[in-house]
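Here the structure is laid out as structure tokens; the discussion comes afterwards.
Excluded from the complex is one protein chain; the other protein chains are retained at their positions.
Labels A and B are assigned to the chains in the order they are written; within every chain, residues are numbered from 1.
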Amino acid sequence: MAFQPVKFYQTGTFTVGNRLLADSERTVQANMRRTNSLNSGHRACQGCGEALGARYAIDAAMQATGNQVMAVNATGCLEVFSTPYPETSWQIPWMHSLFGNAAAVASGVAAALRVKGRSSVKVIAQGGDGGTTDIGFGCLSGMFERNDDVLYICYDNEAYMNTGVQRSSATPPAARTATTMAVGPHPGNVFGTGKNLPLIAMAHHIPYVATASVANLHDLEVKVMRAMGIEGARYIHIHVPCPLGWGSAPADTIKIARLAVESGLFPLFEAERGEITDRHKLRRRVPVEEYLKPQRRFAHLFGARPDVNTIASIQAIADRNVRTLGLAD
Amino acid sequence: MFQVRIHGRGGQGVVTAAEMLSIAAFDEGRYAQAFPSFGSERMGAPVMAFCRIDAKEIRTREPVMQPDALIIQDPTLLHQVDLFSGLPSSGYIIINSSRSFDELGIGELLGKFAADHLCAVAASELAMKFVGRPLPNAALLGGFAAISGQLRFDSVAKAISQKFPGKVGAANVAAARAAYELALSSIGSPVAHA
Partner (left out) sequence: MLKQMEGSLAVAQAVALCRPEVICAYPITPQTHIVEGLGEMVKDGELTNCEFINVESEFAALSVAIGASAAGARSYTATASQGILFMAEAVYNAAGLGLPIVMTIGNRAIGAPINIWNDHSDSMALRDAGWIQLFAETNQEAADLHIQAFRLAEELSCPVMVCVDGFILTHAYDRVDIPDQAQVDAYLPPFEPVQVLDCKDPVSIGAMVGPEAFFEVRYLQHHKQDRALDRIPQLAAEFKAQFGRDSGGLIRSYRCDDAETIVVALGSLVGTVKDAVDEARAAGSQIGVVSICSFRPFPLKQVRAALQSAKRVVVLEKCLAVGIGGIVSDGVRKSLSGIQLKGYTVIAGLGGRPITKRSLLDLFASAARDELQELNFLDLNWDVVHRELERGRQQRRAGPTAENILRDVGVTGARVA
């Protein structure tokens, strides 16, 4: 009897799908005993991808460690909206020091726990793209190089959102920000600039590097839990759309994140000690236009006379990702 | 207070020499202060170190402007740097050289000093012989002890052993002792050789 292989997708992402899974494979958020470590009442914008990602990530980390997590936060959106004086929405020990030193402060916390014989308590450092790829880069590299026992999570919304949407080294080419305005012969962010933090993390040969997206929250949880079971320096880079900064509808956050993944512009993969161990293959490629169109930060590429050259250049970036990472299904 | 100024080049152990002097003085129950005049390490550059010795607490921190003794670890400095600045005519001079003061071109200059306060010791050669490396500092300290009478040789030997443990220390002590004895025997004769 011939049979045809059938692939199941997105089991566990939707409520219905969750019930098809064994208990141990269900999402943390579906669990009544989730810790809600980033509790409700914070002041994030409607549709904030970072708030969503952080809630899932921290709760997953709590489950993986038996509720033994401390967090160190860089200055940024997450820090600001989660702790509007005199309130805090954090249910775990949490500290904010400065913009550029989250990784170093986290290393210090980890060192203190180690010296006091409490290494079962795990430390997570959190920062936005600005605090991670730019001002926090030195401390991050130092933490990686020393292999300090810290998981660093970068919530990448591709600009300095907290201060008013200025360009960071994670801002994609052609994107409009307050410091890369959509004017002149080359509107938006310049091509040929920027850093790929996941690849840089891999170049440090740390035990675990992963990219994740709020498009696939179950995958995000799994990656965080996997990371919490590993010792040493770990890095997870989460793509988190920002409706305000990207000019997208708050209700579309997850949809846009998914388009980023499916276009190839934000590849999902895991790596250990510099080698890729797994990647999320794309069963359905979408042209980058589908991803760019719903975001007003790319509006200057469209309209009466679309900027086909720039769009093609962006498509080339996506194609390159698919090719080099082997994302074609 | 007795003040020593040591001149040499980076890499010759000038600072260590001053430190050893201070340790020797400490071992004799006296107060001592030793410090360098330079900062960044640079092989070959002229350097100075100072050592003050006193029976009571030493409070001043200025460089040694009026040394009671000079130890010159590198004779090539003789016509490059004003080594003798501030040294009174009663001062002591110990120079690392196998040549005579005249041959070094300072015979006339040294005429104003008491002959038994001066000595040239071939310290680098002694170091090569006993230690296998041309580091003259320990040997020169032996010469200093002999000429100045400020420290007992045993204190100097103990300080050297503290700084250089084991066989290296013993070898340096041997070089120092040889220099000490040569210097003692040369007192009165202004032309001293190894």
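The criterion applied here is as follows: contacts are C-beta pairs under 8 Å (C-beta built on N, C-alpha and C of every residue); 3 or more make two chains touch, one makes a residue touch a chain.
This is a predicted model, so every value here is computed, not measured.
Q: Among the options A:41, A:138 or A:326, which residue touches the chain absent from this view?
A: Hidden-chain contact among the options goes to A:138.
Q: Consider the whole complex, including the chain that is not shown, and state which of A:28, A:106, A:242 or A:261 touches that chain.
A: Among A:28, A:106, A:242 or A:261, only A:106 touches the chain that is not shown.
Q: Which of A:146, A:195, A:226 or A:279 touches the chain that is not shown?
A: Only one of A:146, A:195, A:226 or A:279 touches the chain omitted from view, namely A:146.
Q: Of the residues listed, A:30, A:92, A:276 or A:299, which one is in contact with the missing chain?
A: A:92
Q: Touching the hidden chain in the full complex, which residues of subunit B are there? Just list them.
A: Where subunit B meets the chain not shown: residues 5, 7, 18-19, 22-23, 25-27, 31-40, 45-48, 58-63, 65, 77, 80-82, 85-86.
Q: Hey, which subunit A residues sit against the chain that's not shown?
A: Residues of subunit A in contact with the hidden chain: 67-70, 72-73, 79-80, 83-86, 88, 90-98, 100-101, 104-116, 121, 138-139, 141-142, 145-146.
Just so it is clear, only the chains that are shown with their structure count from here on.
Q: In angstrom, rounded to a whole number, how far apart do the mean CA points of subunit A and subunit B lie?
A: Result: the chain centres lie 66 Å from each other.
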